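Sharing a structure with you now.
A single protein chain has been removed from this complex, and every other one stays in its place.
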Amino acid sequence: MSKTLLEIKGLKTHFYTSRGVVKAVDGIDLIVKRGETVGLVGESGCGKTVTGLSIIRLISEPGRIVEGKVIFDGDDLLGLKKERMRKIRGEGIGMVFQEPLTSLNPVLRIGDQLTEAVIVHRKSSAIEAEREALALLDEVKIDSPKQTLWAYPHQLSGGMRQRVGIAMALMLKPKLVLFDEPTTALDVTVQSGILQLLKGLRQKMGLSSLFITHDLSVAAQLADRIVVMYAGKVVEDAKAGDIFKKPRHPYTKGLLDSIPKREDKGRLRSIAGSVPDLMNLPKGCPFHPRCPLKESRCEKELQDMRRAEEDWRVRCWKAA
Amino acid sequence: MVRYIAKRLLLIAPMLIGISLITFIVMHLAPGDPTSMRYGLNPEVSGSARAELKKLYDLDKPVHIQYLLWAKRLARFDFGNSFLDDRPVMQKIVERLPATLLLNVCALAVILLIALPIGVSSAVRHGSLYDKVMTIIVFIGYATPTFWFALILMVVFGFMLGWFPISGLRPWYIEYYSSGRQVADLLWHLVLPVVAASFGGLAGISRYTKSSMLEVLRQDYIRTARAKGLPERKVIYKHALRNGLLPIVTILGFALPGLISGSFIFETIFAWPGMGRLGYEAIMQYDYPVVMGVGVIASMMTLIGILISDILYAFIDPRIRYK
Partner (left out) sequence: MLKEALNDKQVVLGSALILFMFCVAILAPIIATHDPCETNLSPEVKLQPPSREHLFGTDDLGRDLYSRMVYGARISLTVGLVAVAIMLLIGVVIGAIAGYFGGVVDTVIMRIVEAILCFPSIFLILMILAFLGPSIINVMVVIGLTSWPGVCRLVRAEFLSLRERDYVVAARALGASHRRIIFRHILPNALAPVFVSATLSVGSAILTESALSFLGLGVQIPTPSWGNILTTGRFYIESAWWMTLIPGLAILITVLSYNLVGEGLRAVLDPRLKR
């Protein structure tokens, strides 16, 4: 069994809108090894979520996966027949979504939503599926699992709903879990509870996961490896310990600097400028209008990802 | 949920007052007082009708007293007696109500049976050839004068093909039939009026269903269901359909006035012995007590329809049921 669980090669997902083509994901490479948690980081609108949805092929019109490979456990998912792909969803790859409020079906009981995947995929009996659901609700630290099974989503708090969402993604014991900003929509206190839970689960179950977040400090708590995206492209990819110590790409540095620190005394720093319009990217390096290090070359051509050090790749002319 | 239903019931009260006010205003719309209108040129009706109306609606009293007396009448469903045959208006309406209810309930059933599947399948296959063809058909249906469509039905299936009877509900010969054959005959008479009456609602409800389903299919929980690896069939018929049909329940109540409006036309065309034709004939013969009675009863039917759909909604939407 190879060590690599998921390998994305040159993935491009574009949206064909009436106003033009949005290259939300434009040729990214990414590897998740077994047992590893990879943090996919970047500001909103840089293509992180689209990457996640592309992996399980849930991109809807007018979006299309244009090219690339998503090799999961030896199979290229993009070439699979619909029916095989459906089996992979849930069984091979689970996904936890950003909005716990809207990601659960409001008219179905929690128990129904938890057990249906097990019943469909494994042809388990309802009783068996329910027992598994109860065990998992316990695992995600829900106080009264039995009652929760009978509840409807609106009867639960946001944090509870997200715990249910996590349990739902884990029901079929998938080899890989995609977390799409699972804590962003929650209050800070609830957020830390969920992060604690995820840390525990990771150790206990040996989860492999791709953790999508705009918040580097959240990624820092969980990820073994960090992949930074900007405007549909990967700009830096390195081990978490390394990248936090010495970010090489000016964008990564900007992101790190904007994490509030104690010595800042309440001052919030952020990267100047804003995320560029994906339909209208600047020539050369898309980050150059905001980059403190830019030189004339950056306005003309974009550097390829290059090796900066063992196990460390970066896309910048100036990065040491 | 009890609170929700109680609130709905409370909302009925102001609407009832509104209905009584509107009918009262209609009664007074004519220049001068209602007794002087239209009859002026017709000495035959004018004398006696004027006196009758004055007595019936207490038009010699001050306006606020008139209204209170009118409201009191409404509360007791006492609309006086018909000018034509001097029978109580309410009795005449009650006689005609079953035929109207039969027609409209059947029409509603047909609308739902046809429009819901069309709406759902168009939403699921959004943008396909099927969806485009359906959109065009719905568009044309929306613009078709329904009475014209009824006439065409009558000519094609009544006169030319001779498949269905074109008028009435129970012909004189029905007494001689066995009960089973009576039911068959009744259904046979129902076909054309029901098709005509349901036609108008089809376009509206199927469009509404489609847009409601499209809205639901965009929701996050549909993506969640797909991410679980559920088959598309389950995603649509289990996860999307229940949410997509919820709003349909609430508009059914509001679809009633449209249906009943149609009743006035179709009952006239197909000589259907219902309340609509009673009301229409009363208008043509200036039988005002019957006109007012039919107006009030027809609007109250809507009110009841809205109430029923509200309560139904409370039962099927867990967000209200478990509050």
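Think of it as A and B in the order they're written, each chain with its own count starting at 1.
Note that in this section a contact is a pair of C-beta atoms (placed from the backbone, for glycine too) under 8 Å apart; a residue touches a chain by one contact, two chains touch by 3 or more.
A quick note: this is a predicted structure, and the numbers were derived from the prediction, not measured.
K.L.:
Going by the contact rule already stated, which one of A:E61, A:E83 or A:D143 would touch the omitted chain in the full complex?
P.N.:
Selected residue, touching the omitted chain: A:E61.
K.L.:
Which of B:L116, B:V216, B:V249 or B:A298 touches the chain that is not shown?
P.N.:
B:A298
K.L.:
Out of B:P88, B:P231 or B:P257, which residue would touch the omitted chain in the full complex?
P.N.:
Hidden-chain contact among the options goes to B:P257.
K.L.:
State which residues belonging to chain B touch the missing partner chain.
P.N.:
So the residues of chain B touching the unseen chain are 14-15, 17-19, 21-22, 26-27, 29-30, 34, 37-38, 139-140, 142-148, 151-152, 154-155, 159, 211, 254, 257-265, 268, 276, 279-280, 283-284, 286, 288, 291-292, 294-295, 298-300, 302-303, 306.
The definition used in the following text is that only the chains that are shown with their structure count from here on.
K.L.:
Centroid of chain A to centroid of chain B, CA atoms only: how many Å?
P.N.:
Chain centroid spacing, chain A to chain B, equals 52 Å.
K.L.:
So in the complex, which bits of chain B are touching chain A?
P.N.:
127, 219-221, 223-231, 234, 238-239, 242-243, 246, 316-319, 322
K.L.:
Inside the complex, what are the residues of chain A that reach chain B?
P.N.:
Contacts found on chain A: 53, 56, 58, 61, 86-91, 94-95, 97, 99, 102-109, 116-117, 120-121, 152, 154-155, 165, 168-169, 171-172.
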